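First the structure, which I've put down as structure tokens, then a few questions once you've had a look.
The complex appears here minus one protein chain, its other protein chains still in place.
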Amino acid sequence: MELTILWYLIPSLLMFCCGVYGFITRKNMIAMLISLELMLNAVDINFVVFNRFLFPGELEGMFFTLFAIALAAAETALAIAIIINVFRVSEKIDVDDVTKMKF
Amino acid sequence: MEPVIPIIILALPLAMFLVLGLFGHKMAHRTAGILGTLGMGVTMVLAYITAFTYFFSGSSEFINEEGIRLQSVIFNWDWLAFTDSLVIRLGFLLDPISALLLVVITTISFMVHLYSNGYMRDHHGVWETGFQRFYAFLSLFSFSMLGLVVATNIFQMYIFWELVGASSYLLIGFYYTKPSAVSASKKAFIVTRFADLGFLIGILILSFYTGTFDFTNFTSVGVEGMTNVYQIDLTTSEGVRNWIATSPAPVFMGGSVLTWALVLIFMGGMGKSAMMPLHIWLPDAMEGPTPVSALIHAATMVVAGVFLVARLFPLYLMEEVALNIVTVVGAITAFYAAMVACTQVDIKRVLAFSTISQIAFMMVSLGVARPEFHHGLGYMAAMFHLFTHAMFKALLFLCAGALIHAIGSNDYTDMHGLRKYMPVTHITFLVGCLAIAGIIPFAGFFSKDEILTAVFGQSIFWYIWMSAVAGLTAFYMFRLYYLIFWWKEHKVHEGHHAPHDQPWTMTLPLVILALISCVAGFVPMGNLVTWNGHPMFESVNFFTNLGALDWSVASISLAVAIIAILIATVMYKKENPLPAKMKNALPRLWDWCYHRFYWDELYMFITHKIIFGCISKPIAWFDRHVIDGSMDGMAWVTQRISYAIRGLQSGNIQLYVWIYLFGVVLLGAITAICLF
Amino acid sequence: MDYSQFLAMKQEIALLVVFLLVFLYDTFMPRKALGATSAVTTTLFLLFTVWSFIWGGVAGNVDAFAGMYVTSPVCAMIKNILNIGVLIVLVQATSWVNSDFQKVRRGEYYELLLVTLFGMYLMISARHFLLFLIGLESASLPLAAMVAFDKNRYESHEAAVKYLMTAVFSSAIFMMGLSFVYGLSGSLYFEDIAMQLGSQSNTMLVVALAFVISGIGFKLSLVPFHLWTADVYQGAPTPVTSYLSVISKGAAAFAFLVILVQAFGQFYSEVWEWMLYALIIATITVGNLFAIRQKNMKRFLAFSSISQAGYIMLGIVGCNEMGLAAMMYYILVYIFSNLAAFGVIGAIENKTGKVEMTDYNGLSKTNPWLSFSMTLAMFSLAGIPPFAGFFSKFFIFTSAINQGSIAIYILVLIALINTIISLYYYLLVVKAMYISPEEPQIEKFRSTCTERVSLWVTVLGIILLGIVSFFYDSIFNAASLSNLFGFIA
Partner (left out) sequence: MFSNLLIYFVVIPLLMLAGFAICKNIRQVRAVAVAGSILLMGLSVWVLCDYLALRAAGNMEEMLLRGEWTWFEPLNIKLAVGVDGVSIAMLILSSIIVFAGSFASWKIDDARHFFMWLILLSTGVFGFFISIDLFTMFMFYEVALIPMYLLIGVWGTGRKEYSAMKLTLMLMGGSAFLMLSLIGIYFHSAPEGSQLTWNILEISQNASISTGWQYFLFPMCFVGFGVLGAMFPFHTWSPDGHACAPTAVSMLHAGVLMKLGGYGCFRVAMYLMPQAANDLAWIFLILTGISVVYGAFSACVQTDLKYINAYSSVSHCGMVLFAILMINTTALTGAIMQMLSHGLMTALFFALIGMIYGRTHTRDIRLMGGLMKIIPFLGVGYVIAGMASLGLPGLSGFVAEMTIFVGSFEHTDMFHRVFTIVACCSIVITAVYILRVVGKLLFGPVQDPHHAELTDATWWERLSVVTLIVSVAAIGCFPNFFESLIRFTFSPEIFHAIGLN
């Protein structure tokens, strides 16, 4: 059987939704970070797939994906650094505990 | 004539007011008094000159070849132009009534100025505090009153009308530390102000439809004024009739414009002249110093209403209704006031009520005046009575002042049997009583007789009614006379504490006025003051009035007066049970009369309970709580909302993201709605 | 390839040079010379600002890299405006950066700041979503580090976490949207997108628009994408907060406008006009409602800045040169007013560490000049003449109403009524300083030279920017040269 574009889009969409869901539900910030990664990767897949199927002649999507990956890496690094900082100060990385400032 | 003298007549009192008002407190009392008196004296002389020239010079601007007296405007300055046609002017209109009033006002005013020099200090010669202020106010009043009577247009009249009210307010409240005086002055001002509201609206209506304020235009141009000018001859009754027949007056709020205007204007007159039901301020006004009562509340200001009606008489002639209203109001007031006067204890109040009833006489006679009857005899009679009444009522008041000054009380119960202590006062007072009672040959007899004749000519019913009132007048005046001077005194006065006659400054005016009251009746008013300037008699001599008497009427009224006096004598000459008997005979009636038919209570109720209690207070509450509250409410609601939604900012990232997604969905929804 | 087109980017390049110089100085200079870092950086940046004012401009539209990068008088102008803001921020930051605890890291502060500025430059000039994304991220990620700058304060880290997490989340959403856009149009060039999308309408487009706009709305802290703002502003060190509140907001607003009119121009009337209305009303109102209750000055200014963002958006509604000019002018004025406020807050915080509104009670008795500048700032933010804020508000409303429909009148009316609420809470500060009877909480002190300089500059700006019409006129001239609005349908 022949793989249409949907066969790629639907998984990426699922990945994205999983990411969103995880980000909203998981209390551990590292887990939330991972869900974020899921979302970003879903985006990457999207770009690649669109590029490959709809606009085969070009490379724009691919490039975008590359940059996106780089950005994701940077974000993760930064995020982990900060989370570690938080942990150092407050001994917790539970998202419900970083709610000192409110209202 | 040259406007110089008229200008001075108006300017001098004003100048006196300013000088005494601004620098009076730096002057010595005596100086201030003399200054004021002199000023008024000069004014009086000038006024006499003016009146004399008007009546007797016979120059063509005052009287035309067939002997009809004319209205002549000496000067007329634009003061305020509302539109091109509606212009308030300050001017000097000289015609029979204004000339007459000039004489009256200046005379009385001068007398009062003179009298006050003695009255406004106690037996030890200590001056009343604020003596200078008193004279300043007197001058202000004289100025306003003079301005009122010489007004060339109705708005000028209104202006001075207000000024008169204000000066009366100031003078009534002269003893401003006395709460009763303060409230009396307040009452006087507000009641008259209320009446003036009617006056004002009347002016607005009239001026709008005639397009003018000027009296001369009113009386020569029809009410349709602006649109089609009726050049009508108001000097003959036919002219008036034709005019009414030919001109459908425009309608205002259901009634004819003219009716509305005249009735409303008359309302103003009622206020100033203390006609029922707007009379309540006058008795209280007696709180003021007695000279003031004599000047303002007996002789001059209170007749302003009569003057107003007389001034607009040609217009009133166009509206039967208005004149009838004037008659009815006058008649009722006259009777009411006379009834009340019979029971009062305070001598000044008795005089006040008698004033009301006498003014009512004038009103009635204006109301019944018709051109076709003796050339509008009523009009002449009213003016005549105005003149005579001013004299003898001022006299009476000044006498009362003398008594009060001597006794230090307003109650006749403290006086009894003063005749041997104060002979001059006694005599003059008696003259005044005879005059007002209408005993020949005193002034009152003639004028009152003319009035009754006029009424007789109009309706027999009112004739009987007014004769009765005349009788009552004679009765209560002599009741007062006897109670003061006869009756045996309670406490024995001896030594220099004993009441005695006054210094000459006070005596002189009494004597002069008494003399005038004796002779004033012989003034041939019929040739001087008539509504259209037509003289009534071909030739005049000292006995013209006697000759002109309609003896059928005269004898009756004379009889009534004498009978009334006899009754009074019987009842009050010496202490006896009769009065008590009469009182017990009709207790209810006596009570009602004694309490002035509870008018004051009624007014108290209306003002305090209804206006303050049911309108002002609720409005004030509404403002504070509803209007203001709604504004505060907005702020409160905002605060509440802000507090209610603070949960969104819970500090929890995941909630933030939830809201974020919600927002995204919302945006998507909007997009979808807009796209599909 | 033709390297001369790099010349189009001369402002960016100059900025990079400044950045490198600072970096090298900070890295290789002997420790004792590092005390001068602030001075050096400020001077360099000052020189750069002056330079870019005089030589940084371009005559017309210049594009490079096949249209990925476009600069124009407007872009130059907005970059200059940002430069001014950054300069003031740098001056204000000096005393904080050199405080004992921070001075070891003072280099980083400047470097990160310059990098973010560079990112914003890219956002402004980008006409291709890839470049835009790079700009966006390099403007936001270092900020997270800056927010976390105060190592010893827990709030600082919490703020950083909140900022970063939400930022990454939103950029993920944004990129997802971009992917759909790419799928629909096959290109990431704004022009191409505009052409390709034409006026087609399908579900993907809906998702794409919603995602992309929300992504940028996050940077602008439009309601309901604003929730990070308050916490981050409160937690971050004051110099960072001020930077965050004015500079990145200004850049984002401009970029937002560019994207909307360039990439999605043809949806103007039918789609995002209404989106904007909704966003503006929500932003202004919610921002005000939250601001009413705030006790912490920085948090309070955070919410006020949210509602200010709503007003800035009004400039986009007009969707013409007038609106653009009004928006840029508003940003300029807003920079000065807000920085004046933050200058005072920072000065007081450095000296006493107090940031609560109650601490300001009776400030006028002890520190009249600080209170005076604060009052001016508040009046300007509230839009009271004769201060600049009044003019900027008036112009932005005018430009919005220029669009003419009755709906816009209602929108503006709502915005105006909101100005009353905002006036209320701005006056609360004034009241605390001048009217409240309590004894002064803060004793008299003399703020440092740099703080005073910055305050003088900002106060002068508040007074002069409005009355002297030169500024608005020149901005308007620049704006009228921009042919941004070609695609508006």
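Labels A, B and C are assigned to the chains in the order they are written; within every chain, residues are numbered from 1.
Everything below uses one rule, namely that a contact is a pair of C-beta atoms (placed from the backbone, for glycine too) under 8 Å apart; a residue touches a chain by one contact, two chains touch by 3 or more.
Keep in mind it's a predicted model, so treat the numbers as computed, not measured.
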Visible chains that the absent chain touches, using the contact criterion stated earlier: B, C
Selected residue (touches chain absent from view) among B:Met27, B:Val45, B:Leu70 or B:Ala166: B:Ala166
From C:Leu15, C:Ala325, C:Leu381 or C:Val429, residue that would touch the chain that is not displayed: C:Ala325
Contact with the hidden chain (one of B:Ile68, B:Leu204 or B:Leu602): B:Leu204
Residue numbers in subunit B that touch the chain omitted from display: 78-83, 86, 88, 155, 158-160, 162-163, 166, 169, 173, 176-179, 182-183, 186, 189-190, 193-194, 197, 200-201, 204-205, 207-208, 252-253, 611-612, 615-617, 619-620, 623, 627-628, 630-632, 635
Footprint left on subunit C by the chain that the document does not show: 322, 325, 379, 384-386, 390, 394-395, 397-398, 401-402, 404, 406, 409, 412-413, 416-417, 419-420, 423-424, 427, 430-431, 434-436, 469, 472-473, 476, 480
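By definition in this document, only the chains that are shown with their structure count from here on.
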Centroid distance [mean C-alpha coordinates] between subunit C and subunit B, Å: 79
Distance between chain centroids, defined by C-alpha means - subunit A, subunit B (Å): 98
Euclidean distance of C-alpha centroids - subunit A vs subunit C, Å: 27
Overlap residues in subunit A, where contacts from two or more other chains coincide: 23, 32, 98-103
Subunit B, residues touching no fewer than two other chains: 646, 649, 651, 653, 657
Interface residues, subunit A side, partner subunit B - complex: 20, 23-25, 32, 95-96, 98-103
Contact set on subunit B toward subunit C in their complex: 635, 638-639, 641-643, 645-646, 648-649, 651, 653, 655-657, 659-660, 662-668, 670-676
Residue numbers on subunit A that touch subunit C, as the complex places them: 16, 19, 23, 29, 32-33, 36, 39-40, 42-43, 46-47, 50-51, 54-55, 58, 60-61, 63-64, 67-68, 71, 74-75, 78-79, 81-83, 85-86, 89-90, 98-103
